[in-house]
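Below you'll find the structure I mean.
Excluded from the complex is one protein chain; the other protein chains are retained at their positions.
Chain naming follows the written order as A, B and C, and within any one chain the residues start at number 1.
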C-alpha cells in the first residue's frame, strides 16, 4: 500500500486528490498539510468529506512527512513549490508537483512568465513531464514529476497525433474555455456567482502562462519549433475544459485519415477516447478521461478535446503519474 | 420631469434602479453617489451600462443633492441609512429608503434584530411602508417611504388576501428561496461560483431579520397579531424569490373560493397576477411583477408567490413608490 | 462476486447504477437491459461511459437474466415494474425495485395514486422497504426490496429521530426542492434548458405521489398515524434534494436536545451525517450521504436534509440495499 501525502490540501486540487485517493485500492492517504491558517478537519473545509475522510489537515512538518509518506502530491502554488520540493526529495519522498515550477525546461522562459528567479534548477533538470500519453517511459523512473497544466493537457492531447506525425504546419491556435473551478477557491469579483453565472469571457490575452508550456511540449512532440497562440476563456460551469484547436495540414488530409490517425495513436490509451464528433465537457466531468476529435474544415484541421480541469487536468493525472512511478496499474483509483 | 438621485449607486439595487430609470418617461437620473472608494463612471462599475449611461458616481454632497434632485432612492445599508436620511429630508429631498431603518415601527424590535440604537425615531414614526398593494394611500402623501424587504414583499403578497379577510389562523410558515444576487455584490466563500453553482441551502435559521418585518406587516394587514416562522434558502440562480407559504384556514375553504378571493383582491393591481398554478421565478425575473397562487392541500392553504428580488423586491418597487409619491402613472418605467 | 443486472439501464437511475457498480469491489455488472428501441452500447447512450463500460444494453430475456445475474436492480417505471418483477423472482433472481409498485402497502392507496390495479399483491406483501437506516433488519433476508422514492428518503431521514421518539405532533409539512434530473431523461418544455435555467417553481400541488409514501413510512416509524403535507419544487441544478420540514414538538425542546437526539440516532449510520447548520445540496451531490440538521424556531422544529436524488434517493440506496441483502459491507461501492 503506497502511503500518500497531500501538501496544500486545502485547495480544489487538494480536495480532488483526496476524493480520488479515497477510492484507490493500493494507495492510502497518510498525511495532509496546508498553511497553518487553513488547517483543521477535512470535513469542515469541504462538507462533502464529512464522514468520508476523518483526517486532520496539519501544518507541514518535513520529518513527519518523511516518516509517513512514500510520495507527496504537492498542490502548492507556483513559486512556492520550488521552496519545498527539494526538501521533500531530500527526505526521500517522491513528488508529483502540481505547480509550474518544474514544467518549463527553459529557465529564462520560466523567469519571464513567472517573474521570479528559479531556485531549484537542479531538480528542474531531472523532473519528468507528467503527461503519460506522451512521456510514460520517463515518468516510470522519476523521483519528481511535473504535473502538466490543465490547458496544456487538453491542447496537447488534441494535437499530439498530428504533431508527432509531422502532418501540420508548426503554427497552431488553441481556443479554450474552462469552468470556473479553474480560478481556484478564493472568492473574487469575477467569480462571484452573480457575476460569473450566465457569463462567458476571454482573459489572459497574449499573456497566459500556459502558452509557453504548450509551446515547449508541442515542440518536444513535433521535434521542431512549434508556435502556439493560446486564448483562454472562462464559462459558467464548475469543471471542464473544451479546447478547439486550429491548424493547417502540410498536405491534403481527409477525415478518414484523421480518424485512423487518432485511433492508431490513442487506441491503447486507457484515458483517451476518440469520438465521432465534438466532445462534450459534461461527458468527461468527474472523470480522468480526455475525449478527442479532429475534422477537416475548409482545408484546415479543427481538433477538439474535453477534459475535467481538476482531474485529467490536475489531480487525476497526478494519481495516474503516481501509479506509473510505483509500477501500479495506471488506472487504479481512476476508472 | 422628476429629478432622481441614487444614493449608494455602486451596489446591485443601485444598478437595477439605474436600469429602470433609463427607461422612465417622466423621471430622469440627475445624481449618483457612493462611497468615495466606489466612485467612477457607471459603465466601468457595471459593464452593461457602457454607452447607455455616461454619468459619474460621486461622493455624496448634500448641497448638490438638494440642488439636483427632487427625490433620492437611498440604497445605503441598514444602520448607515438612518445617518443620512434625515439630512436629505431636511434638504427638501423626498426619500425612498431601501434599508430596514424605517421599516420596523417598534424600535425595540429594530434594536434587537439590528443590534444598534435607532437614531432617527422621529422620521421612523412618519415613514410610510412602501408596499403599494396594501398601503397605497399612505404612500401618496409621504416624504419618506420605507421600501420593504424582498422576502416580506413576496411573503405578504402571497398571504394578504387571506390575512385581510381574516380567513386563516394567525400562525404561518414562510419557506422562501432567493437567487444569489440577494447576497449583494461583495464576493464571499458561500457565493463563490464553484460553491454556489449547483447548490441550495438554508440560512438565517430562526434569526433572519425579515421575520419581524413580516410579522409587523402581517399583523397590520390582519388587524391582530400574526406569528411568522420564516425560513430562507439560497439557490443557484441570479434573480428571484419563490415563497411557499403554509397556513391553516379557520374554516373549510375550497379552491374556487381561493381563486375568487385572490382575483377580487388583486384584479385591479397593475403588478400582481393571479396564476392558475405555481408561479415560476423565471416568469417574473427582470420585471416588477408578482405572480401568486393559492390552493388547498390536506385542509391547509399553500400560497405561492414569485418576484424578482431586485425589482419588485427592491428597485422596481422603489420606483413604483416614487411614481405614487409624485402622482405619476404608477407603472411608469416598470411595464 | 455478486452478479448484477440492471433492468431499464437507459435512464438516469440506470446510468447512475452503472457508475456505482463500476467501482464496486464485490459485485460486477453482468447484464444490462432496456426497451428494444433504447438498446445499444452504453458508451453511445451516455458519453461518460466511453472506455469505462463496454457492455451492450439488450432487450430483456428472462432466461439470460436468470443465467447471468444473482440480483436485478429494476429501474423500470411505475406500473411497468410489477409486470416483470414476479417473473424475475420466479427465475430465482433477487430484486431491488426502483418503482413505486412495491412501496405502498395499502393497495387502495396505490390504486388511487397510480390509477391502475395492482397486479402483484402477493409480492407486495413480502417486499421490504429499502430505507436501511430504519428497516435494515427486514432488508437482510429479503428477496424483494422496494427502493424508496427520492423525496420520502430525504423527508423521512430528516424526521425519523423525532418520529421514533414520539416528540412531535403527528402533522408535518415537507417543503422540498429537487434538481432537474428528478424529471428523468425525456426532453420536455418545462425542463428545456432555456426554460429551466434560472428558474424555480412548485409542482404536484396536493397531488404528488410521494405524499402517501411519506405518510406510510412516517406512520410506521411513529407507530401511529402521521399526516404529511408535501410540497415539491424543481430548481436549476442537476442533482440533489433539499428538504425543509416543519413540525411542532409535543413539549418544549431545546436545540441541544435536538442535537443530541440526532447524534444518538444517526451516530453509527455510515451514510447519515448530522451537521451544525443547514446542509447544502452540493456537499452530498455525487455521494450516497444524507446530511441532516434540526433546530427550534419560534417553538417549532425545522428539520433539514440534503441528499443526491439519483444516489441516496435511488441508485446508491439500491446498491446499499443490495449490499445488505448479500451480507456485504454496506458501504461497498458507495464510500
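In this text, contacts are C-beta pairs under 8 Å (C-beta built on N, C-alpha and C of every residue); 3 or more make two chains touch, one makes a residue touch a chain.
Note that this is a predicted model, so its numbers are computed, not measured.
Visitor: So which of B:74, B:205, B:284 or B:300 would be touching the chain we can't see?
Guide: Checking each option in B:74, B:205, B:284 or B:300, the one touching the absent chain turns out to be B:284.
Visitor: I'm checking contacts with the chain that's been left out. Which of A:121, A:244 or A:331 qualifies?
Guide: Spelled out, the listed residue whose C-beta touches the missing chain is A:244.
Visitor: Which of C:115, C:194 or C:327 touches the chain that is not shown?
Guide: Considering all chains, including the one not shown, the answer is C:194.
Visitor: Spell out, residue by residue, where the missing chain touches chain A.
Guide: 173, 175, 177, 179, 195, 197-203, 205-206, 227, 229, 231, 233, 235-240, 242, 244, 246, 277-282, 285, 295-298, 300, 302, 304, 306
Visitor: Which positions on chain B touch the chain that was left off?
Guide: Answer for chain B: residues 22-23, 25, 46-48, 50-52, 198, 270-271, 273, 275, 279-280, 282-287, 289, 291, 335 touch the chain left out.
Visitor: Determine and list the chain C residues touching the chain excluded from the picture.
Guide: Touch set of chain C with respect to the missing chain: 12, 179-181, 183, 185-189, 191-194, 196-198, 236-238.
Keep this in mind: only the chains that are shown with their structure count from here on.
Visitor: Return the chain label for which the distance between chain Cα mean and whole-protein Cα mean is smallest.
Guide: C
Visitor: Which chain has its C-alpha centroid at the greatest distance from the C-alpha centroid of chain A?
Guide: Here the answer is chain B, farthest from chain A.
Visitor: When the C-alpha atoms of chain B and chain C are each averaged to a single point, how far apart are the two points in Å?
Guide: Measuring from centre to centre gives 39 Å for this pair.
Visitor: Taking the mean of the C-alpha atoms as each chain's centre, how many Å separate chain A from chain B?
Guide: About 47 Å, centre to centre.
Visitor: Do you know which chain A residues sit against two or more other chains?
Guide: 198
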